[in-house]
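Note that one protein chain of the assembly has been removed; the remaining protein chains are unaltered in position.
And now, subunit A:
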Amino acid sequence: MADVKAEVKTEAGKRKRASKKEEVKAPIVKKKVRPSREKYFAKYDEKKKALANGTLKKIPSKKPKQNLLSGTATWKVVYKSGTWRFVHKPTENKLLSKAAATAKAEGKPLVITPKKKSIIVKPIKGEKNGGTREVHTVKRKAYYATMKTPKKHRSRGLFKNHKRNTRSSLTPGTVVILLTGIHKGKRAVLLKTLDTGLLLITGPFILNSIPLRRVHQGHVIATKTKLDISSVQIPEEVDDKYFKRILLKKKPKKGDSSKILFVQKNKTYRPTEKRKSDQKLVDKQILDILKKHPDRKTFLMYLASTFGLKSNQYPHRMQF
């Protein structure tokens, strides 16, 4: 019985194991066992017999176990990702051999840079000066017990690199009520969230003239109604760059007076052909899904209609 427990090959364990073996061997009478442990021991006996018969083969463990806590071990205990772990610590010899091997492979001579000493002992001339003095190679930090150490602030990085979170209620396919902009009050379908955290929506355009558009999640009410738009394929080009604003007119140069003389027509925004085709492609897929909806007719009317509050309705008390 003791054999099982003493499988861990620690030095201390070995000693214990040896002492226990002697104890067990000496008295032939079996030790009394708790009834709750009987099953466990029976199982073990069976296993032992099977091993003796040769029906069961012992699987040799791949690596010899190390005493991780002993000083000679090439391991160290390190606090890593929430728990204390044993981490491999290469010895100095090993590091050297590794460096030598790489140097050999590269065909370069092995250069060993000696460790920089943190303290150098220098002699002092003159009598009664103690003979030597210690010089720190690296200047130590000033320490005043009463001084408050400045706190380190965690840098959050650039705004564009911040992590974006969208509300859990805003999943692809949710019908969304727009609250700001020219399309305010209209209902649209959420397609996905873009890298900048903005939502990509579409009317569809035929129903309520909302094109493929980005909206901030703060300017939107998410409703319970959801469409399964997993089958919808949005063109890959549609990302944040796709919606970048194009300057309509350039400012005339200072010396160039000829352009100012003529009254220029105000250019207005016109969607490109590419945008139009993308719009059609996405809207067609969504309309196909809408047509399969059990409340098809009402749903189409719903998306075409605008949201409004009655006199006795309070948005904070309502459910969407």
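The rule we apply is simple: a contact is a pair of C-beta atoms (placed from the backbone, for glycine too) under 8 Å apart; a residue touches a chain by one contact, two chains touch by 3 or more; residues count from 1.
Keep this in mind: contacts and distances are computed from a predicted model.
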Ask   = Which protein name, taken from UniProt, belongs to the chain you can't see among "Adenylyltransferase and sulfurtransferase MOCS3", "Ribosome biogenesis protein ERB1", "Ubiquitin-related modifier 1 homolog" or "Large ribosomal subunit protein eL14"?
value = "Large ribosomal subunit protein eL14"
Key: Hidden-chain contact residue, picked from the options A:V175, A:L212 or A:I234   = A:V175
Ask   = In terms of residues, what is the contact footprint of the unshown chain on subunit A?
value = 175, 177, 187, 221, 223-225, 295, 298-299, 301-302, 305, 307, 317-320
